[in-house]
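Of the protein chains in this complex, all but one are displayed in their positions.
Per-chain residue numbering starts at 1, and chain names A and B are given in the order in which the chains are listed.
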Amino acid sequence: MAYLTLSNISKQFGDTYAVQDFNLDVEKGEFVSFLGPSGCGKTTTLRMIAGFETPTDGAIALGGADITNKPPNQRKMGMIFQSYALFPNMTVAQNIGFGLRVRKDSKADIQERVREMISLVNLEKHAEKYPYQLSGGQQQRVSLARALAIRPDVLLLDEPLSALDAKIRVSLRAQIREIQRKLGITAIFVTHDQEEALSISDRIVVMYDGNVEQVGTPFEIYNFPTTTFVANFVGSLNTAVAEVTDPAKGLLSVNGVQFSSAAKMDGLQKGDNVRIAIRPERFSFASEVRKANVVDCRIENITFLGSVVRVHMLIGNSSFTMDTFNYPSLELPRIGATEQVTCSREAVLLLEEVRANGHEPKL
Amino acid sequence: MKSSISSSSPLANPAVRGARRPSRFKFGYWLGVLPFFVFSALLLIAPTVILGYRSLEGPDGGLTLDNYRQLTSEAVLSAYGMSIRISLTSAVLGGLVGFLIAWAISIGGLPRPLRTITSTFSGVASNFAGVPLAAAYVFTLGRVGVVTALFELLGIDLYRSGFSLYSFTGLTLVYMYFQIPLMVLVILPAIDGLKREWREAAENLGATSTQYWRDVALPVLMPSILGTMILLFGNAFGAHATAYALTGGLFNLATLLIGQQISGDVLHNPGLGYAVAMGMVIIMALSILIYSVLQRRSERWLR
Partner (left out) sequence: MTVSAAPTQATVKSETARAPVRKNRFWSWLIFVVGALYFLVPLAATFYWSLRAEKDKFGFEAYRRLFADTNFLPSFSESIVNAIAAILISLLIIVPTAYWVTLRLPKLRPVIEFITLLPFVIPAVVLVFGLIRLYSRPPLLLTATYDSSRILLVCVYAALSFPYMFRAVDNGLRAMDVRTLTEAAQSLGASWPTILFRVIFPNLRVALLSGALLTFAIVIGELTIALFMAQHTLGPYMANLTRSKVYEPSAMAIVAFAITWAAMGIIQLIGRGQQGQIAGGH
């Protein structure tokens, strides 16, 4: 039995579903991210776990006990808000001790725990400062310490890094993950930033429009997206409509250019239309001979992005981009030149079908 | 005023600018605000300064603090005392009631339109003072007022049982009519400044609603509440028109005493009259000062 279970959760506001039929099992100590654009229902789901919203349907269980209708102040879930939500009238130490004070721990216990938490987030020098005297990153660390002080069963993080500068975002991200590992605490992390989700999570739940699109490890989500939305939202991507020419051998045709894919094509028949996806970095110039997928392309444009050079090219009549690492001896082709590029069979992903000729393909 | 403009950002470096350009340009700058200063000086500052100067003048000329020492004389002290009692009571009560109303219409869960209506009405009522307000209360709680009559129907004679509109209680009740709405207007933004996340964070950490209000919301609001009450104090303390209209200027109140002093030297000492007036200015200035200090503190929190 999983530690935190969300079964068939739905949340309706008026006539619209913010979240629809959400299912998830979270293991103890796991770090799960909810990833999606704004309005996808990720925050609503988190707020239902925290108890700030009540599901219209479905149940939430923690450690086997149903908590669907438990008031938030009895759930023991530490929540971190995007706006930090530190109490402005309290010092750092008082903020951290708040949860312990309201449950009437002894003074000595509170002091001890607060000191422990302050050193956990490296704020020893700031214990007696007020929130307005701290930087955003420091405030969010206080917020983290405050949530952890009550030894919560689950740590909930609602876009905790979105209000911070890029550099602090990255370092605090690492700090959060490190602390979460050290304490072995179960964490749910809401973000719209795919890089954040990929770098920090054990598992990612990609959400869109109130629905779960895909659940998987960062590796799976990135390398094997199962829907167009996931493929597009996580990383950049080339997609094209392809016609199945030989399902047994995994052969497809994009405007007459043949591709070979390692994806399973059970249930597909010759002539079915599918959507394929290839990540830009999976292409390379065909300097060495490969078995599969060596195709001609016309170089349309070249964009220099620093560590990466992005090549815009036409394959058949479809536009593709290729990302290739930048190094000093790199020889870039002329714009307008015809070159050969290659990608492995595994790089050619199948998303969902576009139009099936009377068949229901299962992917 | 063509002199003052160059299309690049002229304020970017005032030091360099001032060094390079002739002072004529600076004068051009000041021309825009000159009327304001002249006007304020002639109509607000000079009259106060002359009162201040006269209050320090002895009967035979020369500077003295004698007039201020006489502020402790009984006539003055009782007028100040009544003014302070009425202002303090109407500020504290008006502040409390105003806060409760502001709470009810903002986060108390009442329908949204009530908030709009209440805040517009507060704008009206906080400016509905002076003669019309006094008249309205005469018709309500005066000897022949409607409410007085209603109490009579219930067998209660308000005026026999010690109530009078022309007393401390009556005047306080009347003042509350503009004190409460002013509190609502000033405190509403502060209540709006309470972030939903604070409440959620508190709940999340195990706090009950009472604990949240006691430990977070009220402490956060306290500077605003206290500051606004002090503002209300000043508002009532300087009020003249309402009391004048209600009592014909004969009640023992600091503002009315000054009024009497203007009409004819009732204190039989012009210098003392000036000192009474300056005393009011000092008390008002102190209350405004404390108000702005507290307001600044709460703004820092509610940012």
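To be clear about the criterion, contacts are C-beta pairs under 8 Å (C-beta built on N, C-alpha and C of every residue); 3 or more make two chains touch, one makes a residue touch a chain.
Computed from a prediction, not measured in an experiment: that's the story for all the values here.
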| item | value |
| --- | --- |
| Among B:65, B:146 or B:218, residue touching the chain not depicted | B:146 |
| On subunit B, residues whose C-beta touches the chain left out of the figure | 1-2, 4-5, 7, 9-11, 29-30, 32-33, 35-37, 39-40, 42-48, 50-51, 54, 97, 100-101, 103-105, 108-110, 114, 116, 118-121, 123-141, 145-147, 175-178, 180-182, 185-186, 189, 209, 231, 234-242, 244-245, 248, 255, 258-259, 261-263, 273-274, 277-278, 280-281, 284-285, 288, 292 |
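By definition in this document, only the chains that are shown with their structure count from here on.
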| item | value |
| --- | --- |
| Residue numbers on subunit B that touch subunit A, as the complex places them | 195, 197-198, 200-208, 211, 215-216, 219-220, 300-303 |
| Complex contacts: residues of subunit A adjacent to subunit B | 50-52, 71-79, 81, 83, 85-90, 98-99, 101-103, 132, 143, 146-147, 150 |
